[in-house]
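One protein chain omitted, others in place.
A and B label the chains in the order they appear, each numbered from 1.
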Amino acid sequence: MTEERTGPLVELRDVKVHFPIKSGVLIDRTVGYVYAVDGVSLSINKGETYGLVGESGCGKSTLGRGLLRLVEPTDGEIVFDGTDVRSLKGEAMRKARRRMQMIFQDPLSSLDPRQSVESLLVEGLKAHGLARDKAATARKLRDTLAAVGLPASALSKYPHEFSGGQRQRIGIARALVLDPDLIVADEPVSALDVSIQAQVLNLMEDIQNELGLTYLIIAHDLAVVRHIADTVGVMYLGGLVEEASSDDLYREPMHPYTRALMSAVPVPDPQVEDRRERILLAGDLPSPTNPPAGCRFHTRCPWAQPKRCADERPALREVLDGHRVACHYAEDIAAGRIRPHEVEPELVRPDDGAAPGDTGELIPTP
Amino acid sequence: MSDPITRPGVGAQRDSVDPAAVEEKPEGVTPSAISRLGERKKARLDALAQASADKGGVSLVRDAFRRLRRNPVAIFGAVIVGLFVLVAIFAPLLAPHDPAQRFDELTKNLTVDNIPGASSDFPLGSDPLGRDFLSRMIYGSRQTLFVGVVATLIGLGLGVLIGALAGAFGGWIDNILMRLTDVMLALPALLLAISLVAMASRSSQWTVIFAVAIVNVPIFARLLRGSMLAQRESDHVLAARALGVKQGSIVLRHMLPNAMTAVIVQATLTLSTAILEAASLSFLGLGDPDINRAEWGLMLGVDGQRYFEVRPELAYYPAVAIIVVALGFTLLGEGMREAIDPKNRR
Partner (left out) sequence: MSLLDVRDLSVVFQRRGERPFTAVDEVSFSVEPGQTVGLVGESGCGKSVTSLAIMGLLPRRGNKVSGQVMFDGADLLALRPDDMRDRRGRDIGMIFQDPLSSLNPVVPIGTQVAEVLERHRGMDRKAALKEARELLDAVGIPDPNRRLKEYPHQISGGMRQRALIAIALACKPRLLIADEPTTALDVTIQAQILTLLKQLVDETGTALIMITHDLGVVAGLCDTVNVLYGGKVVERAARHELFARPRHPYTHGLLNSVPRLDSPRGERLHAIRGSVADNIPWVEGCAFAPRCDNVVDACLEGTPPLEPTATGGDLRCNNPVTEEVAVP
């Protein structure tokens, strides 16, 4: 997994995705923005797995889709293997998609129910003119299915005839058949039963080892991300608050939000559960249409300090070697110089400032 | 549930053995675990896995059709519709007489106060002009079916065109087309049809067909546009975009076919309202002026109404026929809706 790392395959520089909130009877007027992704910079090395975690509404899914330009980024730079993806137009962009594929959360809804598995797999090949030779195509489909652990007889079947885990294998096969370099997996296992999740995670690891793929894995489950990712980025309200190697992040989470998130993940072990200290966050996630000024987390942060946290947005800076944190007081908190305090929960309206019912559609995060 | 091998009808999705199982077994455990399993039992589990692997795919349409066949309500509707279509097709064979011919046996006793009833030659008696009522009822089915189907098809065609354009392009095309349908929807259906028929210089059955079709255009258009928009946001369309499939191909191969299911169900239901609307227009005397043509709405409106006190059957038979046929299409349509609804899929 570690042998051939040769610099970044993907680089994001200050990427922003803002969704306009439209209102009006005949002519739509923009009345505000949902700041789904608000200035994220990160890079993913070749052959590496980058895990993006965060809770619903943090913008992790939007970032993944923005990277693939399935939603159009508002600002920033996306460099894929030396090419500025945002500058690609029409046909060039379409061609470029072959090298960056996506795996979806819900394997059933992301497979067209009217297509047989064969047609699902061939479609991508056809779109890129790779299905010219019939025999070669048939071989390719069989090999791909075998790689994801499905029999060749699956080709003539339809998505609804498979179990959840098998459907996700089909989704993976659809991405693999194009020989991509990068796969963005948006919550690849969260719709699956617990006993099936391990199968799919193992499969994804095997494929990566075999084909040298680069993964961007987006998930809300910290345990899953820690298991599969080399580097983990934690998102909160549209921004990256912490980024470190998976082990470092687990050993020493430095951002208060990461600490809280980590302490909230239940561990299936009563001994651990009885002993552990929980950092309970007060209140709910603020609305991304109207994010708090300064540090976005200061409204819920048990370590928040007067003035600076509310006034100045902390930059993501390297606090330890390879460990980036967006917190003014990361060192002080780590050294225990600042103690956590009580936080009065602020009430959060689910649809602050947004058109009723709109936010859910605009931020397609589970 | 019974023996796993002898239950092929349970459906492929339920009894498939995950083939990945074979590879996922942790080493060291598997061989001994399998060897501990008796040979006969192992063969049985293998057969179970094989049975599901060999089975061909069942497409969504076939799956829906299977559910449709299991629904007694839909079957009932389908039987009614089927009988009706058969009668319409074989009308010349089934009808004992020429529907336009006036019979001397009937006309000789015919007065305003007396219309001959059933006799051995004429099982349903005479109509007010001395023609065989049964034959006219039978031939009437042809007219009703023709008007209903053609009107629905025209409405469907135009509606799908408008809806697909609006749904595929969005933006100002969508805006213009939808305001157009808003205007059409704002007029009461029957009123719109009446004014269309009235505007035509000479009424014929085509004015009725066209009027009924126009009334249904905005319904189809809006329905299709709505499902197209839903499809545009759906994961599988996003997946196709991520694959790099061309935009035109996404619209034609993914969005339109999936959006059409709702429209097809609606079309079946529309057949019944189209029949009722066409009958209403004929009833009001806005239909085909040809008095020789048998048409249930016209029979109900002109003969049935005028001679109701003399022979109420003249109204009853066409009225019941219209209701039953409309009911048949409605039940079939509801059955299709239920069968296609993904929530019923298991």
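FYI, a contact is a pair of C-beta atoms (placed from the backbone, for glycine too) under 8 Å apart; a residue touches a chain by one contact, two chains touch by 3 or more.
Just so we're clear, the structure is a prediction, and the values are computed from it rather than from any experiment.
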Residue among A:210, A:274 or A:342 that touches the chain left out of view: A:274
Absent-chain contact - pick from A:68, A:102, A:185 or A:222: A:222
Given A:76, A:164 or A:212, the one touching the chain that is not displayed: A:164
On chain A, residues whose C-beta touches the chain left out of the figure: 55-56, 163-166, 193-199, 201-202, 205, 220-224, 226-228, 246-247, 250, 260-274, 278, 280-281, 283-285, 344-351, 356
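As a working rule, only the chains that are shown with their structure count from here on.
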Centre-to-centre distance between chain B and chain A (centres being mean Cα positions), rounded to whole Å: 45
Residues on chain A engaged by chain B in the complex (per definition of touch): 65, 68, 70, 94-98, 101-102, 104-106, 109-114, 116-117, 123-124, 127-128, 148-151, 153, 156-158, 160-163, 165-166, 169, 171, 174, 178, 199, 202-203, 361
Chain A partner contacts - residues on chain B that touch it in the complex: 12-13, 16, 18-20, 23-24, 53-54, 56-61, 63, 233-236, 238-246, 249, 253-254, 257-258, 342, 345
